[in-house]
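Now for chain A:
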Amino acid sequence: MEETHEILLRVEDLSVSFEGKNFVQAVEHVSLEVRAGDRLCIIGETGSGKSILLLAILRLLSPTAKVSGKAFYRDKDLFALTEKQLDAIRGSRISYVPQGSGNGMNPLLKVGFQVAEPMIAHRGMKRKEAESRAVELLKSFRLDREETIAKQYPFTYSGGMRQRALIAMGISAGAEVLFADEPTKGLDETRVKLTAEAFNALEGKTLVCVTHDLGFARSVSSRVSVMYAANQVEAASTEELFRNPLHPYTRDMLAAMPENGLHFRPGYAPAHSDAGTAGCKYALRCDRCSEKCRETPPLFDLGGHQVRCWQYA
Partner candidate 1 sequence: MKRILALTLALLLCLALFAGCGGETKTNPTPAPGGTNTAAPAPTQQPSGGQETPAPTQAPAPTAEPAPAGPKHVANLIVGTTAANNTFNMTGQKDAFGRMNYNGLTQGNFFYRDENGDIQPYFCKSYEISDDGTVLDFTWHEGAIWHDGQPVTADDIVFSFEYMRDVKKVGSLSNLTKIEILGDNVGRLTFSHPDVYYWMNTSVMNTSCVYAKHIWEGVTDYSNVTGPEAAIGCGPFKLVSYDLDSQTSVYEVVPENDFLGEITVDKVTVQSYADQASLMMAMANGECDAYYTYASPIDATLIDTFAGMPDLDLGESPFAGSYQMLFGCSRAPGDDVNFRQAIAYAIDYPTAAATINGVYGQPANRGVLNPSIKGFDGSIGMLEYNPETAKSMLEAAGYKDTDGDGWREAPDGSAIDLSVIPQYSSNMEVRSRLGETVVASLKGVGVNCHIDEEAITNSEIWEDKVTKEDYDISITFCTSGMSYSTPFRYMLAELREGDSGWHWGSYHSQELKDWYYAMTEAINDEAYLENSRKLQHLADEEMFALTFAWQTSFFPFRTDKIENWGNWKSWGVINSETWFRITAK
Partner candidate 2 sequence: MLLHVTKKVVIAVLTIWLIITISFTLVHTMPGDPIIFLIGEEEYYYLMDNDPAYLEMLIEKYGLNDDLGTQYARYMKSVLTLDFGESYSNHKPVLENFASAAKWTLRLSVPTLVVACFLGAVLGIHAGIHPGGRFDRITTPVFLVLNTIPSNCLSLLLLILLAYKLKWVPINGMVSPGLEGAARTASILRHMALPLFILIVFRTSGDFMLMKSTVSQIRSEEYVLTARSKGIGRRKVLFRHVLKNAMVPYSTSLCMQLGSLLSGSMIVEVVFGWKGMGQMMYTAVSNRDFATAQFCFLLSAVCVVLSNLLGDIVNAAIDPRIRREVGTDD
């Protein structure tokens, strides 16, 4: 079993900030490890820096972003690779699946071709062969009438169909690790279930999914990491986290879920610009806030369940 537990992705003390008109600290000192077969879900409010984390790892951020820290895929330091070497990994080893609801796909190219593109680039397939393989992939996601819709354009697809086509595009070149960015955004209940099934059907794939849909996270992930105002505040196995949330923010977030009675915690996440200040970010809204919280709490590891809160010092 050693093989399945090999560390595929290691992120050490990753921070991302943007200069621009006003200074924005998007990600602050995040470290995480993803082993083969893991299905990690990163949850948190919008604007907590989740998606930026994913993009930073694959170096897809705009040049104005300042990225520090390290990120390793297997033994390769992703930040040291040249653009060419990184391209060899992108799509073929780690692939990124954008939101289905946005225009993640090029409006002027046929869907079949876009799904086939990674295969042409990385597996040296001819276009015809890759496109027929792409139709097979679409079949595996039960999109129906696959031959005809493969020749159509993205705007004729519904949100759900587009999401599943994007997943097919992600795995078409046989990538080990799948980064998914808010796959359930803008989808109704039934489409979310279908997308969850699609993800769960991927055997042997390592998934790193970013979402704010807790229900979806629970049904898809094996581990969960919670982010709040650019910081990682808690990380644990899914079952452990939902059963015994430690960090006050996670607890309040779970309490706010419909099945737990919709108890709302008033107040807002701190604005980006002053995210860089010291101290626990949740102090303003935390009911157990104490003098100690002035200092930034480290990430305490309680047997695999990490939490960033002085209560557990």
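In picking the candidates, the idea was that all candidates are chains of the complex that A comes from, given by their letters.
In this section, a residue touches a chain if its C-beta (ideal position, glycine included) is under 8 Å from a C-beta of that chain, and two chains touch if they have at least 3 such contacts; residues count from 1.
Just so we're clear, the structure is a prediction, and the values are computed from it rather than from any experiment.
Checking the candidates 1 or 2 against chain A in this complex, the single touching one is 2.
Within the complex formed with candidate 2, the residues of chain A that make contact are 55, 58, 60, 62-64, 83-84, 86-92, 95-96, 98-99, 102-109, 117-118, 120-122, 152-153, 155-156, 166, 169, 173, 179.
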